[in-house]
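Every protein chain of the complex appears in place save one, which is left out.
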Amino acid sequence: MAIFIDNDTRLVVQGITGRDGSFHTRQMMEYGTQVVAGVTPGKGGQSFEGPDGKTVPIFNAMDEAVAATGANTSVIYVPPAFASGAILEAADSGISFVVAITEGVPVLDMAMAHAFARDRGVRVLGPNCPGLISPGKSKVGILPAQIVSEGPIGVVSRSGTLTYEAVFQLTSNGLGQTTCVGIGGDPLIGTNFIDCLRAFEADPDTAAVVMIGEIGGTDEQEAAQFVTDHMSKPVVGFIAGQTAPPGRRMGHAGAIISGSAGTAEEKIKAFEDNGITVAQRPADIVGLIRAALA
Amino acid sequence: MAIFIDNDTRLVVQGITGRDGSFHTRQMMEYGTQVVAGVTPGKGGQSFEGPDGKTVPIFNAMDEAVAATGANTSVIYVPPAFASGAILEAADSGISFVVAITEGVPVLDMAMAHAFARDRGVRVLGPNCPGLISPGKSKVGILPAQIVSEGPIGVVSRSGTLTYEAVFQLTSNGLGQTTCVGIGGDPLIGTNFIDCLRAFEADPDTAAVVMIGEIGGTDEQEAAQFVTDHMSKPVVGFIAGQTAPPGRRMGHAGAIISGSAGTAEEKIKAFEDNGITVAQRPADIVGLIRAALA
Amino acid sequence: MDIHEYQAKERFRAAGIPVPPGEIATTPDEAYAIASKYGGMVVVKAQVHAGGRGKAGGVKLAKDATEAREHAGNILGMEIKGLTVEKVLVTPAEDIQTEAYVGVLVDRNNQAATFMVSAEGGVDIEAVAAETPHLIRKLVVDPRYGILPHQGLWLANYLYDDPGLIKQAAKIITQLYHAFIDAGASMAEINPLVTTPSGEVKAIDAKMSIDDSELFRRPDVAAMRDSSGEPASEIKAREANLSYVKLDGNVGCCVNGAGLAMATMDLVKYYGGEPANFLDIGGSSNPDKVVAALEIITSDPKVKSILFNIFGGITRCDDVANGIVEATKRIDIKPPIVIRLTGTNEEVALEILKNAGFDAYTSMDAVVEKAVALAGAN
Partner (left out) sequence: MDIHEYQAKERFRAAGIPVPPGEIATTPDEAYAIASKYGGMVVVKAQVHAGGRGKAGGVKLAKDATEAREHAGNILGMEIKGLTVEKVLVTPAEDIQTEAYVGVLVDRNNQAATFMVSAEGGVDIEAVAAETPHLIRKLVVDPRYGILPHQGLWLANYLYDDPGLIKQAAKIITQLYHAFIDAGASMAEINPLVTTPSGEVKAIDAKMSIDDSELFRRPDVAAMRDSSGEPASEIKAREANLSYVKLDGNVGCCVNGAGLAMATMDLVKYYGGEPANFLDIGGSSNPDKVVAALEIITSDPKVKSILFNIFGGITRCDDVANGIVEATKRIDIKPPIVIRLTGTNEEVALEILKNAGFDAYTSMDAVVEKAVALAGAN
């Protein structure tokens, strides 16, 4: 088992003919993801050349792609100006899960897109996220496949490379993963920590969860409360940004301490108050997970 | 029993201090409707003087009125420019039923207001409707109370005075009513024939229904199909506008034959095809109801 | 309220939709001058609030300015469905490759603006919808979101195969939606939407109806009202705030309430007569309104009898009776008047009317039968 994506994931790539879209489509296909369709308006009828001589049909629109291929998931690699439109189109096409990789999508566009997706009961991951990978089953997004391995740990994170750091250490120490999810660093994200924790709790193959947060907002605090209220599985946490100054955006649009709200201190305290053991350094995560599973 | 309003109806009048609002509030109070509050922005804290020395507290806003009085229904007598805003406010205040009397509300405003009310699960009657009356229990709107009487007939109509005509004949012939509902003559109305038929079918005190339609749209045709599919009680129908020319609006914004769609002929045929006996003249309604109940 | 093609085109142009140039002529010489300016072939198009202009001969292709003048001479003053043509639009003839239909209207069932598009343009869309609905693609626009980019493309995909044409059409569809919303329209239509040999997509004809209830807050739209060519009686009725529609019969009808007014017309027909009009005086018993109603009804020379059908609810019958008596004092009315009044204060009202010498009834059937008989006799 895994969460959100697995062997049944049938993926459409929105923006498959773009620079990023085509590169990552090949990567996903090489990993074994079932990429069943691509969408690029105006290029319907053409074919995308994947690795090993495989091809993927291209459609003008999501509804056509879904009707023709029975896709259930999409991933979005289109420029910011068109990204929220692509999410709306995906949410309207009958699929149930949309992964938005694009960085720099206007926040007010996302407010509307999230409302639209909620109206239709469609799960959105991102935007501005690395996607997710269920080792041995499916990869959707840009996470490097070589650092993951199959095993009992669920990983959820707001960050990209920091996740790689954590996952790499897990894998190097023989701790494989059920699913690694990057929820993204934007202020308005579709799938949050709680959504992932709930899914990991329900996934019989996940034995423990690593949750990697950062400064800004209160998602980690609410997730911590959720752990107390609804989780039986151990959770190990890490928070980046203890040295970040207030009021400055630290790369991610969502990584900003507003006044005294959203600091690493309050998040770490919320973790500790709710029984989540907190790694002081990324290097400590493996030890804490081992202790939790012992 | 009755539909939509009864002895438990606790009414707020939106626009209680206006010319129409104050007149009809007195009429409703005289009939025995529990008018528990009025709303006029800027006049909160004042009192409305009703008949027989009764007073009604006035509030600045619906949320205050509902919180203070436990109202569950509102009726709107505000000018067209503010009517859809009043509906939105009512739908946001915790009440479950809004009756919009105002005529001339922009249709695109109503498209938004109906969507908003649907989002919140609030029933809207109207706009541009005479309201409804459950004889002996409650009256909300402008229907003349003196023509109704208690009894087993449900009446639903798109028209005002034509309804009075029918109800008057029923009452004069000893056929009282459970509830008489004027759904209004606008193109976009909140509660339609089917909503009323479903309620009458479920109301144990209603034995038969009079349904009075007119040209324009396909509400009557769909209602006729509903009668076949879901109703055990007899329905007698009447359609106004057999002599109306196509393409001209006959008073009501919704009473217009578009091309060949929405004619009286097609509606009458739909009624007859679905077992609804059709009165050729308003005067025939009583006889048909008697026959149906025999 | 209907607006003319040239006015709809102005709104479309302002919304960014590609629309060919065009100017209005009210005389043949003006048409000649405009056509000369454009050079080449032009189309002369009657500007009148009636469908079926083409079939009625109100749209003509002219090979040059001289022929444009000739066509304008024929079209100006022409009657189309009872309306007189007082303006023509002169516009360069376009080189057309394909014709499609794009329209948006308020749909009652979906309670929202709804697009209909068809690759079959220049046709009666209602006929297409009724007979070959599979040739139409429909889209309901959720008012909470407005039209979304993929929805415009979805409609455009149905019209064209070429990506360039699809992109242009999707943009036009979005612009049409904005023109529709910004005008407070109940309907906006491009029929046909054409493609040219050079690969452009353009709106060759334009139609828009405005929701009357929007006019109070849209002075720019209200200013587009053009009553030229409209029957004087309907203009007068609108100014008096009466709902009035002229018909061809001889029994004048004056009723309170639209449903009852239609039922009254139907009953006139039932008793073998023909209604001369639809007229709803509304809930008011203001004598001025009754005077205006009677002036409008009697301005139709065909009217041989006049019937009032009033159901007093909130409206008091005695007020209406007084209004009628007052009105007939102020104006001289030839056709006989018969009156049905029932409801609130009906006894007092009937007394007032009998004293003033009117036939008064309490049954709708009775008054209609009588009015039909009087019309037949006169």
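We just call them A, B and C in the order they show up, numbering each chain from 1.
What we mean here is this: a residue touches a chain if its C-beta (ideal position, glycine included) is under 8 Å from a C-beta of that chain, and two chains touch if they have at least 3 such contacts.
Because the structure is a prediction, the values reported are computed rather than measured.
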For the chain not depicted, the shown chains it touches: A, B, C
Contact partner of the left-out chain, one of A:164, A:193 or A:271: A:164
Which of A:18, A:42 or A:144 contacts the chain that the document leaves out: A:144
Where the unshown chain meets chain A, residue by residue: 23-24, 27, 80-81, 104-108, 110-112, 114-115, 142-144, 146-147, 157-165, 168, 185, 187-188, 212, 214-215, 217-219, 222, 238, 240-245, 247-255, 258-261, 264, 280-283
Positions on chain C contacted by the hidden chain, ascending: 144-145
Chain B residues that touch the omitted chain in the full complex: 41-43, 60-63, 82, 85-86, 88-89, 92, 112, 116
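The definition used in the following text is that only the chains that are shown with their structure count from here on.
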Separation of mean Cα positions, chain C and chain A [Å, integer]: 55
Gap in Å, rounded to a whole number, between the CA centres of chain B and chain A: 51
